[in-house]
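My questions all concern the structure below.
Only a single protein chain was left out; the remaining protein chains are all shown in position.
Moving on to chain A:
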């Protein structure tokens, strides 16, 4: 399934298909050199093209290529009961050598991918920002799509999803690419890349925000008297509203 929009200067295309089959996943592992998430939407992407040839695209494999492949940079995060699990195993391995992790990597698939840009034009600019007031005026949307890129259930220890949304209006457009991570009883993490394009001025603004907090701290923010606290803890929008920002960057360019 694909959708497209063009106004002569800018064109937008979205593409959606099924998850990768076993042979495509094997090829992806070969390229990325890490075990890949169980759901990769390999054909899915959003691409924005300017008539000058500038192109910005978001796809799963480029995003996964930026995942920490050794686990060293991401601090070897472990599931909540890992310590307990290991201790009980130390004297109970039945002759199997299972003392260490064979191939550590960032199994949360926390990418800091901000899109694939050719040729690179966007430069960091702390003085620019996305005009949210303008975006709050609900002008008619000519193209909307929601495109998942990858997901993993973390062996039922939480979830990670990496997906994008786009809305194109007559005068401007917005893309939101979100990494959402929950490791049960450990951590919540959100990484948002937004791309705003003003079609009148050719101004392209990209923002990147990291938000993170411990599971324990987030649980404290669940309102007292909530009948089902598990529901709020599974609602990414609520989580987004209570997580503190830990990093923020903006970029822009004019086309």
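As a working rule, a residue touches a chain if its C-beta (ideal position, glycine included) is under 8 Å from a C-beta of that chain, and two chains touch if they have at least 3 such contacts; residues count from 1.
We take it that contacts and distances are computed from a predicted model.
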Omitted chain, identified by the protein name its UniProt record gives, among "Serine/threonine-protein phosphatase", "4-aminobutyrate aminotransferase", "Phosphatidylinositol-glycan biosynthesis class F protein" or "Glucosidase 2 subunit beta": "Serine/threonine-protein phosphatase"
Per the touch definition above, residue among A:31, A:73, A:89 or A:247 touching the missing chain: A:89
Sole residue of A:79, A:242 or A:255 that reaches the chain not shown, by the stated touch rule: A:79
Residue in contact with the excluded chain [from A:12, A:36 or A:154]: A:154
Residue among A:38, A:65 or A:112 touching the omitted chain: A:38
Missing-partner contacts on chain A, residue numbers: 17-22, 25, 35, 38-39, 71, 76, 78-79, 81-82, 84-86, 88-89, 92-94, 96-98, 100-105, 107, 132, 135-136, 138, 141, 144, 146, 148, 154-158, 165, 167, 174, 176, 184, 227-228, 230-231, 233-234
